[in-house]
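As you look at this complex, bear in mind that one protein chain is not there, while each of the others sits in place.
For subunit A:
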Amino acid sequence: MSHLKSFIQDQRTDKPLLLMTHVVYGYPNVEQSLEVMSHLLEEGVELLEVQFPFSDPVADGPVITDACHKAISNRPQLGACLEHIKDLAERYPNSKILLMSYLNPVLNYGVERLAEDMAGIVPGIIIPDITIQNQRMLEPLQKSGVTPIWIVTPDTDNARLDGISDIAEGMLYCVSNAGVTGQQASGLENICSYLTRVRQHSELPLSVGFGISEAEHLLRLKGHADVAIVGSALLKAFNKDGLTGVEMKLNELQSAISKMSAC
């Protein structure tokens, strides 16, 4: 069983929902992005998704895209990013850190090299521009225990859900509805039947992202998902009020979860 799966299942024994918060490495600069990450981990988020920025993030909406472009102007290095993640992982052993990026920076670094550098430190990687057809490209990662996190959507039909479930490990990333990150989560009305259907095809923990921004969204996920992924909402809060904004947003989300009764 993958590290990630057992970690999530362990955490879930006494928590109704886990949080995976997202931070763009290097935005607005490396130092401040690390500060935000430390803060989130300090406050006990179970999972941290670190996005290594790419110039052409086609699955991201305006808020994250803009952050990526600003981050890139500081010329972030993937090697240094991994060192920083390693450092955070050592300081916060009770949480797990996942890497998110697009294919090109990953290929550029070298999949084998990345697998070596991430082994034992980062249990999973999210790459939104690869689908299971090209899974073999990521084999070295898989072999090193760095699980590629596969994405499913409300449109993924049952046959494809089976295909994805066959190879998936760790957790599934369930996109809440059509579109890119940061849009209003309008489709959450149907989230229940969608996640129920995914559950029928996979035993993996389910994480849900895209447009999750408020306490109310978390309530809808309760009992259907294991992990709520929050990205653009935290970035928006940061853009508005800096670290204090992040604190307030996180507080809002965490207290909503602690008010839920465990299930």
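In this section, a residue touches a chain if its C-beta (ideal position, glycine included) is under 8 Å from a C-beta of that chain, and two chains touch if they have at least 3 such contacts; residues count from 1.
Assume contacts and distances are computed from a predicted model.
This complex has a chain not shown, and the name its UniProt record holds, of "Tryptophan synthase beta chain", "Putative flavoprotein involved in K+ transport", "Fe-S oxidoreductase" or "Sarcosine oxidase subunit delta", is "Tryptophan synthase beta chain". In the complete complex, the residue from A:Thr65, A:Thr147 or A:Ser232 that touches the missing chain is A:Thr65.
Only one residue in the set A:Val175, A:Leu204 or A:Ile257 touches the chain that does not appear here, and it is A:Val175.
Contact between subunit A and the absent chain runs through residues 54-62, 65-66, 69, 72, 75-78, 102-109, 128-131, 133-134, 150-153, 155-157, 160, 175, 178-180, 183.
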